[in-house]
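This is the structure, below, for whatever I ask next.
The complex appears here without one of its protein chains, the remainder shown in place.
As written, the chain order gives the labels A, B and C, with residue 1 at the start of each chain.
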């Protein structure tokens, strides 16, 4: 599990005075980008510069408590499922005092931008596949 | 069921060249805002100006096909569940040629901003409750 | 001069209860996209599909009156300067009752994505240059 911390920006909020529900997609994106950097498979270098992308196939979010402007928040990111054709991240968004504000998931396909086709990562990028497997394992045992 | 049509804005896209996955939350918001206007319960006047809000408790989205800059899209919005304490909208986002690009749901609570408490709409706002019930019924029979 | 009308979305607002100042960039983008479509030089087909882009070099905005959620707004877009190497758009954002809420400008370069170099439109794309000239003239005489 990986933790990344930052603050709510003014534009993240809406007229209800709290963070807009769509903004959590941005927080999830920050979470998984930092997870990948931490696991030595940075998305830009290990994926996009190799013409490999991870489009989102499914996302879900439950909203449990509001976040406000300037709140310090933490996104906890882990891999909840990893298969040769897809990867699922789980997120927990914690606000001040560690309150659980939201939790959700994003499921991603592996997609080859050159061939415009899905990729079996285990077969076509075995080194990347092994790194992701180790990262997913290592990190999940990390959080008992 | 209500349909609202508009175009993908430039800023809706990301560097993958397609609409960013978080943008669909905005499209869902447009869909339900227009559903409510169409059903004579406009969110601003019927809800917010009465200190009643509908915070999102849960959202989910499945992404089936990409949308591109300037694509004409249609959001089809319907109510999939209505209870005294909450309302669930279902959305289908259609791209050019009617391709189904995404589908999802948002679940909302009814919340009293003055009392800072959940609201039983059937009990405390019977007229609004009746309007929503008629709208949800009328519109669902509308789409055979 | 071209007019395009739409409504303020919920996510356009911030916790001050009005449209966030950064959102006006999106409104300007909608304004110039519709200006270009109206002038038969749609940005996607006439520019991007020809590997020609118009990156923003400068933007400015004055905020005169707030816009609120669900307000019907109109963006008036015109060309205030057109040269072989660049194009400047002027915008006026009008709220309900025609109140002037904001006005601003964006200046764009013409850029060849294939050669990664600026383009002299009059020399290298004379047909596009002529269409833009006519549009800029025609539309400006339109607004006395």
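To be clear about the criterion, a contact is a pair of C-beta atoms (placed from the backbone, for glycine too) under 8 Å apart; a residue touches a chain by one contact, two chains touch by 3 or more.
The model shown is predicted, which means the values in this text are computed figures rather than measured ones.
J.: Hey, which of B:69, B:89, B:111 or B:129 is the one touching the hidden chain?
T.: With B:69, B:89, B:111 or B:129 as choices, the missing chain is touched by B:69.
J.: Looking beyond the chains shown, say which of A:33, A:74 or A:88 touches the absent one.
T.: A:33
J.: I need the residue numbers on chain C that touch the omitted chain, in ascending order.
T.: Touching the missing chain: residues 16, 18, 20-23, 25-26, 29, 53, 55-63, 66, 106.
J.: I need the residue numbers on chain A that touch the omitted chain, in ascending order.
T.: 6-7, 9-11, 25-26, 29-30, 33, 42-44, 48, 68-70
J.: Using the touch rule from the top, list residues of chain B that touch the missing partner.
T.: Touch with the absent chain occurs at residues 10-11, 13-18, 20, 22, 68-69.
Note that only the chains that are shown with their structure count from here on.
J.: Going by C-alpha centres, which chain would you call the most central?
T.: B
J.: Could you grab the centroid distance between chain B and chain C? Build each centroid from C-alpha atoms only and quote it in angstrom.
T.: 29
J.: Please tell me the distance, in whole Å, between the geometric centres of chain A and chain C computed from their C-alpha atoms.
T.: Once rounded, the distance between the two centres reads 34 Å.
J.: Distance from the CA centroid of chain A to that of chain B, rounded to the nearest Å?
T.: Once rounded, the distance between the two centres reads 25 Å.
J.: Mark out which residues of chain C touch at least two other chains, giving numbers and ranges.
T.: Expected reply: 10-11, 68-69.
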